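Just one protein chain is left out here, and the rest sit where they should.
Letters are used for the chains, namely A, B and C, taken in the order the chains are written, and counting of residues starts over at 1 for each.
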Amino acid sequence: MRLKLGMVGGGQGAFIGGVHRIAARLDGRWELVAGAFSSDPKRAAASAADLGIAPDRAYADFTEMALSESRRPDKIDAVAIVTPNHLHAKVASAFLKAGIAVICDKPMTATLGEAEELATLVSETGVPFILTQTYTGYPMVREARAMVARGDIGQVRHVQVEYLQDWLSGPVEQTGQKQAAWRTDPKFSGEGGCIADIGTHAVNLATFVTGLRLQAVLADLTAFEPGRRLDDNAAVLLRFTTEAKGMIWASQIVPGTKNALRLRIAGDRGGLAWDQENPDMLEFTPVGEQIRLIRRGEAGTSAFARTPAGHPEGYLEAFATLYADAAARIGQKAAASAVEANDLLPGAEDGLVGMRFVAACIRSSHSGGTWTPV
Amino acid sequence: MRLKLGMVGGGQGAFIGGVHRIAARLDGRWELVAGAFSSDPKRAAASAADLGIAPDRAYADFTEMALSESRRPDKIDAVAIVTPNHLHAKVASAFLKAGIAVICDKPMTATLGEAEELATLVSETGVPFILTQTYTGYPMVREARAMVARGDIGQVRHVQVEYLQDWLSGPVEQTGQKQAAWRTDPKFSGEGGCIADIGTHAVNLATFVTGLRLQAVLADLTAFEPGRRLDDNAAVLLRFTTEAKGMIWASQIVPGTKNALRLRIAGDRGGLAWDQENPDMLEFTPVGEQIRLIRRGEAGTSAFARTPAGHPEGYLEAFATLYADAAARIGQKAAASAVEANDLLPGAEDGLVGMRFVAACIRSSHSGGTWTPV
Amino acid sequence: MRLKLGMVGGGQGAFIGGVHRIAARLDGRWELVAGAFSSDPKRAAASAADLGIAPDRAYADFTEMALSESRRPDKIDAVAIVTPNHLHAKVASAFLKAGIAVICDKPMTATLGEAEELATLVSETGVPFILTQTYTGYPMVREARAMVARGDIGQVRHVQVEYLQDWLSGPVEQTGQKQAAWRTDPKFSGEGGCIADIGTHAVNLATFVTGLRLQAVLADLTAFEPGRRLDDNAAVLLRFTTEAKGMIWASQIVPGTKNALRLRIAGDRGGLAWDQENPDMLEFTPVGEQIRLIRRGEAGTSAFARTPAGHPEGYLEAFATLYADAAARIGQKAAASAVEANDLLPGAEDGLVGMRFVAACIRSSHSGGTWTPV
Partner (left out) sequence: MRLKLGMVGGGQGAFIGGVHRIAARLDGRWELVAGAFSSDPKRAAASAADLGIAPDRAYADFTEMALSESRRPDKIDAVAIVTPNHLHAKVASAFLKAGIAVICDKPMTATLGEAEELATLVSETGVPFILTQTYTGYPMVREARAMVARGDIGQVRHVQVEYLQDWLSGPVEQTGQKQAAWRTDPKFSGEGGCIADIGTHAVNLATFVTGLRLQAVLADLTAFEPGRRLDDNAAVLLRFTTEAKGMIWASQIVPGTKNALRLRIAGDRGGLAWDQENPDMLEFTPVGEQIRLIRRGEAGTSAFARTPAGHPEGYLEAFATLYADAAARIGQKAAASAVEANDLLPGAEDGLVGMRFVAACIRSSHSGGTWTPV
């Protein structure tokens, strides 16, 4: 009934591992049965015990885990990868080669080269690879995508995305804050700072909802905080393969903002707006008419949801929807949103688009601001 | 590690049972292992199978379930009661007498008499009884309570609560909609309509956050929809045992509102406002100063939460917090919010207050609008 | 072309007189040519000089002004009364008897007895009397009235009005603040505090928009601030002559609120909401449909306005609309909103309703909370 999940990374003290576990549990379609929670054997064992994993499925090494699991009759149906970014490629390869489906936290890999190799491997093996681009799991994001697809706003003209945070407003990385330290260090995060960390979500949201493909970018990346080595503010102009254009403002130094991801789309027949911090609502305006506030669960909306209108669902539910859809795809079983799962779940191609976007932005900015193909 | 949960009610087709199961699963502290999901044996068995319950713990009868479970060495740690309201008292009694902790959906019972008996039983047996007054599980509701308790707004003067919905704006009960049918039928819902269904949440929120005790009410209950037998709109004046006063407007016929529960408190040193449909935010204004927007997870806030500021948490997370706290209390185990669990979890006394509130409002309204002690 | 305006009260240091002068000037339909700006001759003369009034029309006494002006060939077309409340009745009588139209600041008079006499005088003389119930001048308030009248929300069921301020949150009247001193002193303000000062606006807004007539009230008035002699918080239940009901919460001790007058109406076919602090917008929801945000000046709206949608108009413009309509009525001249002027301008009857509302609330509250006819 429930599928079996393994996990690599996410031991005691980690953040995103816990989020994946909540998301996997929420709809009751996954059971966590195996894990290599840390490269430190003691911490790996302790985490496994905490999580109720049987000792013979508590691994200290992901390579061993991939091999062992692939040989068990009750092997895991999928592995969740929640390690630091620079390990994503290696871990994913090991499991894909072992024929085990992968649910990988974003970004797909640390470098574009790795991402391209991984995408090829996914394509060659045919093993499911799912990238947890969380924001695509929000019901009203999916509703917006469906509305654009059926022509409610006509031809898309301009796409505006902003993703604003304030947690890097000061020299946080010099205060011992771990998250800040590795995210501003090129060794662990690659060449992109803010543009990679949140800019990728912005571009993913834009393309997911509009169905457009990015053609070129022109970027101005800045590290405003003195001494910071990676960008903390990104201004990007976008061109798509249609006539559509767009802008992204991604920043981690805007005081007063927490996780302010906001999308606005102007089409020739209507407009749409969505805000991650108020995610159950869409603003929709047909040209020449009044703004309509569309709420999740209202008459006329079709996106999957667990509770009626007015009962807020949030980030964890969006994340859980990705796990529910993954269960539907991997388990080939009926599920509430199973029918659409194949279209909606982000995969290796989406990860690759994100990595190419980051690389193009960095090139464009280094060259002083020139249009750069993606 | 995980506690064992049983469930009465909540079989195929039910709504609130599914919410309880998500809430129980979300933090991984409960495992559903037994249930009497329906009074219809076939549906009970089918639901149990769907939910992966072992056949010997799939019961067709809650009395039998209470007895059987109480004798097992691996008996359930608690039972969740999600039956129609008129069964709450009987089911709860059976399990309390069997020494099994109860997690009961609201309202506590169908009548005040039942509620009083049940409260006595809880007190006599000493078995944990938890009432899922969901809104007390919201982090910023708990933050508001803590702020009031430590004097941030001084002495409370006026408490304003509104709880507005629109789903009963027309004759929905005559269209075959089941929820509407039983909620507007005195046989299943008792004498209170809107006042019992959502007015109880309103008064619970007011007393939970302020710590005040209700002294008297003056109510004007109306059934606006032609032919409706129970009130669908309630206007209530409140007096507390201090000098504080208040008002409740609860209504299910306000077009454009979904689940609009909103609390505002005026104190002599400051004001507070909270809105269930935007639950991660508090508005706080010290007298003579500017409004401050306090967001869950921000520096200076202390309420338990699973994700950082800007990652919306909602109704299911609030519900899950009640289950997490229940696990902490029942399991006597360490938990994130364990320390506060005894103070914060709503119990039989809270249920009784709600039932007395409803009874007093009905008496007050029937008498043409007089102050009626609670 | 322009009508000639006189003014009684509103000399140097006064507040509301300045507002009337701006309102009169804004649309260019009035010219201030005479005044008795103060009962102190020196201040009266100085104020007149400041305002460019010819010396022979700068009066020290309103009785003399009424007489003198009524005999001039170029006499004033109307007088604006902006004195303290207890003088309204006397001043208005003097000018009405002299055949000069009156534009009177609210409240109409200090006592209900005076209001009744004045209403009779207005009716007997047939001289125009306009009460500046400012909020009826807002375009979207008038739009809402028109929508209700044409049945957009069907039969009105519940009317909710709140009018919240925070400026009396502390013992301001003991600090030498003049406004606070006279408004909390029964000698100058009569028996009603908050209920008279802002409660009258609340009830006026409710009846203006819905077209309903008040039948009875049940009120709980409180003076929360220690030592205050008049109510600073009012909770009122309303019954109208139809089946409709309502509530008013008027308060001057809610920290964080400034001039928060808000109206919500639930009808059997739709709902409406309006907020004075965001006055260019109406929220309109037909039953079963999505919320629509209607903005002043948008296609489909008809209310008079000076600027296109998106160019905020506010309090002074609403006030000026009353003066423009007054010019249209008094001058019998064509004006943008002249056609509707007779229906929309508040007069003696409206003032009387307000005074009766206050008196009934005070009686109801003194009697411990009983339904009291208005």
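Everything that follows uses one rule, which is that contacts are C-beta pairs under 8 Å (C-beta built on N, C-alpha and C of every residue); 3 or more make two chains touch, one makes a residue touch a chain.
Source: prediction; values computed, not measured.
Colleague: Considering the complete complex, which visible chains touch the unshown chain?
Modeller: A, B, C
Colleague: For the chain left out of this view, which of C:Lys178, C:His311 or C:His366 touches it?
Modeller: Per the contact definition at the top, the residue touching the missing chain is C:His311.
Colleague: From the list A:Thr134, A:Gln160 or A:Thr207, pick the residue that touches the absent chain.
Modeller: A:Gln160
Colleague: Quick one: which of C:Arg21, C:Arg57 or C:Arg228 touches the chain that's been left out?
Modeller: Going through C:Arg21, C:Arg57 or C:Arg228 one by one, C:Arg21 is the residue touching the chain not shown.
Colleague: For the chain not shown, which residue from A:Gly9, A:Gly271, A:Gly310 or A:Gly354 touches it across the whole complex?
Modeller: A:Gly271
Colleague: For subunit C, enumerate the residues touching the unshown chain of the complex.
Modeller: 1-2, 18-19, 21-22, 25-28, 51-52, 165, 257-260, 276-280, 295, 297-298, 306-317
Colleague: Can you list, in ascending order, the subunit A residues touching the missing chain?
Modeller: Missing-chain contacts on subunit A: residues 153, 157-158, 160, 162, 166, 169-170, 218, 220, 222, 224-225, 233, 235, 237, 243, 245-247, 249, 251, 253-257, 264, 266-271, 273, 283-288, 291, 368-371.
Colleague: Residue by residue, what part of subunit B touches the chain that was omitted?
Modeller: 288-295, 298-300
Going forward, only the chains that are shown with their structure count from here on.
Colleague: Based on mean C-alpha positions, which chain is nearest the centroid of every protein C-alpha shown?
Modeller: Given all protein C-alpha atoms shown, the central chain works out to be B.
Colleague: Could you please state the distance in Å, as a whole number, between where the Cα atoms of subunit A are centred and where those of subunit C are centred?
Modeller: Inter-chain centre distance comes to 55 Å.
Colleague: Which positions in subunit A are in touch with at least two other chains?
Modeller: Within subunit A, residues 295, 298 contact more than one other chain.
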